[in-house]
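On to subunit A.
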Amino acid sequence: MATKVLMPKLSDTMEEGVILKWLRKEGEKVKQGEILVEIESDKADMELEAYDSGILRKIVVPEGGKAPIGGLIAVIGEAEEDVASLLTGGSTPSEGKGATKSTAAQTEVKSLPAAAVPQPTGGKTKASPLARRLAGDHQVDLSRVHGSGPRGRIIKRDLEVLLSGKSAQRVSSSALIVPGTAEDLDLSPIRKTIAKRMAESKATAPHFYVTIEIDMDPARTFREQINTVTELKLSFTDIIIKATAAALMKHPQVNGSFLGDKMRQHHYAHIGVAVAMEEGLVTPVLRNCEQKRFDQINAELSDLADRARSRKLKPEEYTGATFTISNLGMFGIDTFAAIVNPPEGAILATGTIVEKPVVKAGQIVIGHTMKATLSSDHRIIDGAVAARFLQDFKMILENPASLVL
Partner candidate 1 sequence: MKTAAATVPTKQSTSRLLGLSRDTLMNWYDDMLLVRRFEEKCAQLYGMGRIMGFCHLYNGQEAVSTGAIKAAITADDYVITAYRDHGPAISKGVDPRKILAELLGKYTGTTKGKGGSMHIFDREKNFLGGHAIVGGHIPIAAGVGFAIKYRREKKLCLCFLGDGATNIGAFHEGLNLVGLWRLPVIYIIENNKYGMGTAVERASAVDELHKKALAYNIRSEVVDGMDVLEVYKKVKAAADRAKETYEPALLEIETYRFRGHSMSDPVHGHYRSKEEVEKRKQSDPILLFADTLKEEGMATDQDFEDAEKRIKKIVEECVEFTENSPEPPIEELWKDVYFERNGA
Partner candidate 2 sequence: MAIVSLREAINQAIDEEMARDERVFLMGEEVASYQGAYKVSQGLLQKWGPMRILDTPIAEAGFAGLGVGAAMVGLRPIVEFMTWNFSLVAYDQIVNNAAKMLSMSGGNFHVPIVFRGPGGAAHGLGATHSQALESIYAHIPGLKVVMPSTCKDAKGLLKTSIRDDNPIVFIESEVMYGDKGEIPDGEYTIPLGVGEVKKTGSDVTIVSWSKILAYVVWKAVDALQEELNISIEVIDPRTIKPMDYDLIVESVKKTNRLVIVEEGWPFAGVGAQISHEVSSRAFDYLDAPVERVTQEDVPLPYAHELEVRSLPSVDKIRAAVKKVLYRD
């Protein structure tokens, strides 16, 4: 009896998936329980097992193609069976364009040397033979390179500038900015999800922002001590997560959700930590941070972050957060205001640790401070609530010894 293989829902926000790789060819035998196909959801790459045994009679959506949740992607049946009737069912698959590969890259505009020369319109790109060869060696698309030579000729130094910038990040070949032009890139599932959710959040949750400055010298000392005396290599994020968890226990109102007719307050802290990937943002969740030790948080965070970047997170690993922390300190940002991740009630944005003159015991000394900004959904959190949370957060972080209790 022939059966349809449909696009499964692999995340709570997934609306459509992209076929990454078929592990069986048409005509090959399939056994129930074997992995049949790899699918890209909006969050991660997932494997789908076959629910039936038989012959993979027809692949309806090929690699790179998309299908909505529930859409027909393949048919499994007996060898001689007529499966034509099954092929009409399910949503029509859409031909993708290798969505994984053609992504909107996080592009950086390179500052190019010499006078801007207008690109030659039409015809072959002008490039010196050497530049052409270098482009070939490095798989650079010459038509997207700015030529600084006479009459727009692309020359060696144009390639050199490009290639030295390239090594700073894993950039796909389309990541070459040409001044004065624009390019349209397909939206990956992740980008679509982020767009939808963030727009929703801002539109529905009335945001307000409270910032506090924290003396980080105690945390620095604490971290140094632990890293010297134990085998652990604590990061500041590890300490901030534990401090946040402790503060959240004291202020469950900040650890909640607006449910329309009710508001929920959690007595556990599943903290999502925002991780930047090439294609977008994902938030792996550390569960029950209020109960976890430093070493557990350290190990888990490491592991989750790695797997987040290589898109190997399971759905339960990026769902269920009660609160999110986002850090842009590694970019030198001192303050920013994040957008609340629905259905959460608040999100904490931390900046960089700045060395600056501070006043201690009436004297100006060199200190280290960090600013933290809490973005809150005013439907369930008021200004004073937010402020008190931050006060406690600051006190805990400035007294890290309290965290070992």
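We adopt the following convention: contacts are C-beta pairs under 8 Å (C-beta built on N, C-alpha and C of every residue); 3 or more make two chains touch, one makes a residue touch a chain; residues count from 1.
On how the list was made: all candidates are chains of the complex that A comes from, given by their letters.
Every value quoted in this text rests on a predicted model; they were computed, and no experiment measured them.
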Touching candidate for subunit A, same complex, options 1 or 2: 2
Complex contacts: residues of subunit A adjacent to candidate 2: 114, 128-133, 148-150, 155-157
